[in-house]
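One chain of protein is taken out of this complex; the other chains stay put.
Right after this comes subunit A.
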Amino acid sequence: MSGPKSTDLALQLLRKLPRIGIGNLKPLPQFKSKPYGRGPRNTGIDGGRNYPEQQKKGSQPPMGFEGGSSPYYTRHPVQWYYRDHHLKRQYPPLSMFSLQRSIDIGLIDASSPIDLVTLCNTQIYKIDPTQRHFGVNLTEDGLQIFKAKVNIEVQWTTEAVIAAVERNGGTITCAYFDPYSLAAMTDVKRFFEKGIPIPRRTLPPENCLEFYSDPKSRGYLADPAEVSRARVELAQKLGYQLPDLTKDPQYEMLTRRKDPRQVFYDLEPGWIVNLQDEVVLKPADEEVRQYYRS
């Protein structure tokens, strides 16, 4: 009795394998092409240029030397127009249209306060604190169709956006977060898994302290009384009826604000989150608590 032949086994295998394409074929080793311009000797770490005596005697070429061709770091001249670009803060934009769409399809819940954490959790908006992104810039695109009533906390916005949010009975605040806090907010799960205390937010740097203390831009450091006055003034300036927040059933939600040292709603700085055991660890030492609360 003969068993399955090699051809039968091959055909059985072929039935189960995925379709052949460019992406899942691999050449045999002898047909692999060699790196351009390099023979069998020059395919190592140093391209055959760094012979042993050179290392021993110290007669090596300068750092970045490319064997004679212009090194990369001297090829392009330094231009004055992009000076300090590496020091400037960036606020990746999020349009009001995008915000309204997210609320319409249920990605964002408008019945609780919206902040950068909520926006990053939707995964349709991302920022990278290591690239000098300092938060969300709510832009005017889609301002006319914006109908949601929200309590939103952003990092940069314009007067027209503030008016559009307040006209619908919502509130908007501009708050600053330092890169340490932003790294925690943009990827919350990763941060909690680290087991580091929730950071204490720092105050904004000098060149934007005025913006965040200005009631006109609804800064989080501004006097709340002046902010209320600015709301009325803006409504008069642009000619819309400002709804009365005190008569709103969602008044408490709309007036919720974070402390200037607080990063997450309902969680204080200094606390450690234990995701495994589902507990929150709070420091009991008075000195430590005073530090985090100052």
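We take it that a residue touches a chain if its C-beta (ideal position, glycine included) is under 8 Å from a C-beta of that chain, and two chains touch if they have at least 3 such contacts; residues count from 1.
Operating definition for what follows: contacts and distances are computed from a predicted model.
*Asks:* Pick, from "Phosphatidylinositol glycan anchor biosynthesis class H", "Pyruvate dehydrogenase E1 component subunit alpha", "Large ribosomal subunit protein mL49" or "DNA topoisomerase (ATP-hydrolyzing)", the protein name that UniProt gives for the chain of this complex that is not shown.
*Replies:* "Large ribosomal subunit protein mL49"
*Asks:* Against the chain that's been left off, what residues of subunit A make contact? List them.
*Replies:* 19, 35, 38, 42-47, 49-50, 55, 60-67, 71-72, 97, 100-101, 104-107, 109, 112, 117, 120-124, 129-130, 142, 145-148, 179-180, 183, 188-189, 191-192, 194-196, 264-267, 271-273, 275, 278-285, 288
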